[in-house]
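Removed from the display is one protein chain of the complex; every other protein chain stays in position.
Entry: chain A
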């Protein structure tokens, strides 16, 4: 029988937890009757054992049916039934096709069987047998629900603990960038909001004697796989900037591209191998990844900014200007299978003036569905917000922009990770 103490003591890991419980875990000993026993005897037994909901009928060790207390009592209580059936075999009122399962059946398979069998089985329970089909005992629907609930809660707990800790790691990876931003800039903000506690969005800032390098990165995917990618990208970027190439963001993108493609084995022209002329007839090799990042790399020094973008634009707003300048990056992402190994991105030089604002965002804000029409937030709305709030300190701008974003999102589900950064020269 199910023991709460045994459940509480379980220290099984995620992959073990499923196999830790089988049908036998639910085994309850129950009195049984044989077909030669009479309905009078069943009546006697049921009145003595008020805890018995259903009574298995066993013949030569094999289960042949299940007598449900309520059905039996209702049946026998009708006029003259007792007189007619009292001394007859107890099989008259039994369910001849109860659910019978092997003691080794997994809880998941058992749940599907119980649900598939309908309400009857949840109420009456089921018979558990050994490998030879010999009767062992019964299991109840109540115990099954308890154990399924427990397994679910336990699995959730393990997954959440693991993600929460992953989030701690990802945040501590961002710490160096936060410190360098604080050292390099006076008026700035960073908003980083992964959709699932951890995510594929990432920001990077490194201060040098002669300026600082800043990047906003959107790796493939979100959640845990996205977070894996950010750590790979961050370590590559750190490495690349150790060499003297910080003033060449496009060159850094090209280096990242080569590193990612080699590291993830994404060097083929196409990851879908043509088979007999039909490219999509068979599933592609599941082990072949097609991951990478969309990003904007910027080198900022006293009076200029050098920007190179992979599907990530740069937004600038001059002091007193009423229109945002959007500088589009190149249209290839970094590292993906369809980005050639020798692809080159372009550097764009932007002259910086005093008071100029610079913003970067991943597609999480622009593409979010919401509003009255359930359409994307859009660049136009985003740029309007930048203009409307441009006179505020950057931290206050962030509050306004995000508030407008949350309002726009409304009841819609968040579609992606959201990141936004801005600074004033």
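Note that in this section a contact is a pair of C-beta atoms (placed from the backbone, for glycine too) under 8 Å apart; a residue touches a chain by one contact, two chains touch by 3 or more; residues count from 1.
Here, contacts and distances are computed from a predicted model.
Per the UniProt record, the chain missing from the shown structure is "SURF1-like protein", taken from the list "Cytochrome c", "SURF1-like protein", "Amino acid ABC transporter membrane protein 1, PAAT family" or "Monocarboxylate uptake permease MctP". Of the options A:122, A:327 or A:376, the residue whose C-beta touches the omitted chain is A:376.
In the complete complex, the hidden chain is touched by one of A:193, A:248, A:290 or A:399, namely A:290. Seen across the whole complex, the unshown chain contacts chain A at 218, 220-221, 272, 278-281, 283-284, 290, 294, 331, 333, 336, 338, 363, 366-367, 369, 372-380, 413, 415-416.
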